[in-house]
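All protein chains of the complex are present and in place, except for one that has been dropped.
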């Protein structure tokens, strides 16, 4: 089962610009963490590109190299961080404000973090109602805002001697919108930019700018952003990989872990109640019903696609699924999820599972953000373009080809990720059949 | 990737005897459930063979037949239940005593359940200290006890017009023993039977009897039983499939679901504390330290094999893992597990997961027991013999070939199960690569 | 410390009409339960009047009679149940619909329950938006609706040979309103009845009718109802006892248990997050923001009054308190609360308490309803009129004299209840001083 079509991958030479719209808790936890790891102050726990291994060949060959030994991943030393934000705070000030990492650690990283000063953001208050930023670009048209972003990218790369760049949306969740005509093809979209079409959200302007510059774009929030025909067309034309939406972290990570178990075991579901309390800026933004709607849609779709009610009507045809998020300042970034899951087993007898996940939003998101950035850069160097469904593993609401359903099951996503990496490296895919171990 | 070596599978014609040493809560919940399903009184929820589907081909082909449509599984109508027990209660009386199913339902099934009367058990009080049964066979040697069991099997098959049989250990957990010389090869073992070697447990006598009769044997408890060179040799010589150990139900099911997520995401583990309260006969038996030891070994090994501390010393090199079980009568069969999981993320920051699983022991075990019986019968008809590692999915402590490690990850186990079924049916194995969806 | 002013209490002779506006889950669980207890089918667990004992004298006197032996409580045999509802279902049909009690038990009580047929309700859809009843009274003025209720009361008492009656609001939560001029005194209120003032809610018409008939009124919901100067004036004038508001059952019961502990131990509070999932009609009604507001106000005030932030600013000056309720059908009447409590101890170090209360709404409420009815009848026979603060123990939002704060601490409420009963019986009050045990 050796694949014969091993692709050619350009080596990870030179510097990589990692640019984030949004320099809040997630982005600064990422920046600070990478700087800490580079200095030997901490381990990059939670990062698949940094710590993950991959089994190759048969189980008894004992071949499990690091992923970064199997495929050429950019080195942490070669990353240069940049970002845009609606507040002028540098990464040190912003990280201090976010209260995710201990001040002690931040103080040891003061110099590199202070050097990361945000560029002025593209911002529209109607898209994020609870934020009131001042550090924002002004221009008569969305097109010109986009051009300013393109200039920012070029300037950053030049100033920092970067050969490649990736852009990763780490900013707030925008209000919910449905795709409309202006998102239907590239020409309409670019006309909309010119005409200040209100259906073009700031995040779309960032994505457009990145793609125009040939920079891969990934979306850590549930906004529509890159998930439109117009921008996917641009990605294809530019030969650039893209992926979204929404970092898969706390409660959804857990949900896409437990739901596959229920289905694997054919246990029925009567209801799944999820509540979340968090007290960071993200929580504040999601207190706005418009932003919450975007998040809710992203979070609710998960169960339906994993459980396939149409195939299993007796088991999953009628479950209630409720997701709520509450802004609760005492928890700060230490998000806490509580899930009450009502299941049924043999002959319909009811059982219950309760999960209390006392997690940390940005601590879970930062390594995911790093992995996405490094893998999408790998994809670009491998000549892959458009949607990178093999990266679904990292997203709450993974983009996918038309006509397919999204794959939400964390373990199918992992198999897809790993077999794609094996494929890229020309290694045999793993099927776990393994009958040969038992042949005489 | 179509396999060319599709095996020939004999059709599932005629009646199948499903024989259980032990007619307590699990076995009677299985018997009653199957009878209820046959009468349209309930759904066989939790059973992969009855309700499970399997995706074939590409995602957009929409081919997901029932597993039992893909491979020839014995029909429920063709099963005849029989068992042995240390108490003389018939299945109706025993199920009533177990208080798992509602009396209302049991009363509707009184006739078929009363007809299942236990044969006298082979029992040794030193192996199960908390039980004091009276309905037991007597004979001067263990060999003769085994011969009596063989006669039981033959008589049951004849009386019930069965063409095939499987034996499934549903009795109590025996005290912990390590393999010794008497288990080293078949000759020593059979000499030990003759000499009443104390290291030969009752469960081994059942397994020996089954194999001598050409009957597949599976082990739902963590006892050593079939997991010895002697009996595996016998299985091979007889050409009979076997598998064990220990039904994977409540807490371990959850553990082998969550641990793979931690590892998939490279989240570190500092400690995992598991406690269980249950109040049924199983709980009473496990209150004996010897029986608990057997269970504990079965439950503890799980994390080590999933997390691979040798490959990931920074993440999994030093975690504490504690498993406790408490006999707590108010819960009866409604076992309840509580897990406190201390994990660490990005830069080592700690987070916590708590899981409270309010399950029902026998409700989870019964469909697993059914699936094991039906799949091992399928294996026999497919000419597979010895250890059936592809059935690891159903076991807490799956047996495996020498030189391999056991696979505990529920999702790898599921892939192995499904790809084996695809293989048996001559269908292409699924790798989830799927890059072709994105080719122009 | 023997009180010398022991009041005279009329004996509990003759029949007592227990009349409930609302014949839903709570009322029918009460009716069915009392009928079951009368027939020896079940125990009146949760009822202080039926099972509670009270210590008298010194600890070593071992005097702990039943409360109902100390003071004259009406016997269950003497109660006659009646009610009003917007649906025409009799108590058997309504209890069956509510799915609180097992059908088996209800079927044994079919006869007495079917005999309880609701009288037509006074209903205004603008006060309870999620209900659409048809079994309602019609009249040109609210005054006339009130007169119809008075006639109902008289007719019921006559038909059932009752000497006394009490009315207990067991219907849905009405939308939130603040007291206004029409509630300011009795004359304005009665003019409002005549003029159909929109600020007069249905529950107020019931209360007015009861008081006019000299019938004690208690309020099991958080509606304003009797908590206005106008109706309190009427109660005083008529010499009738009244009390409210809102049965203290699940989450608030727990909250008023744990908060007093925190304060007793001077542990600080940073935040208290409470969420509730329930799937009965009550949950459906509370899904309407207006009704929820009424409930929320009732639930939120609890902590402030127990913790006294003004006296303890360092401990309780700045806590976040959030209460949410979610309509979640899978739980039906089996309400489930989850509380996440962030506390701080010595030197400000944080700790957490999580409470998961898997309760049953009506099972908790029914005995409370019974106790309220029986105690308010006792109050009437003891010549007590107006607010009965000593019954605070049973209410989420207890009414109290002007110029006082409400007492929410469950244990102070209990002391108040018990010392009042001791006082009524002419027994010494208990102070728990007890130094005399240690005198030589």
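Order of writing sets the labels: A, B and C. Residues in every chain begin at 1.
Definition applied: a residue touches a chain if its C-beta (ideal position, glycine included) is under 8 Å from a C-beta of that chain, and two chains touch if they have at least 3 such contacts.
Predicted, not measured: the structure shown is a model, and the values here were computed from it.
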Interface partners of the hidden chain - shown chains only, full complex considered: B, C
Chain not shown: contacting residue from C:103, C:134, C:194 or C:356: C:356
Touch with the omitted chain, as defined above, among C:9, C:75, C:105 or C:199: C:105
Of B:93, B:311, B:340 or B:404, the one touching the omitted chain in the full complex: B:340
Options C:64, C:114 or C:194, residue touching the unrepresented chain: C:64
Footprint left on chain C by the chain that the document does not show: 1, 29, 33, 36-37, 42-48, 50-53, 59-60, 64, 101, 105, 253-254, 257-258, 260-261, 264-268, 308, 311-312, 314-315, 344-349, 351-360, 362-364, 366-367, 384, 386-387, 389-390, 393, 400-401, 403-405, 407, 410-412, 414-416, 419-420, 423, 429-435, 437-438
Chain B residues touching the omitted chain (full complex): 270-271, 273, 275, 277, 319-320, 322, 324, 326, 328-331, 336, 338, 340, 342, 354, 356
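As a convention for this text, only the chains that are shown with their structure count from here on.
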Arrangement of touching chains [line / ring / star / complete / other]: line
CA centroid of chain A to CA centroid of chain B, Å: 39
Separation of mean Cα positions, chain C and chain B [Å, integer]: 52
Residues of chain C touching at least two other chains: 354, 356
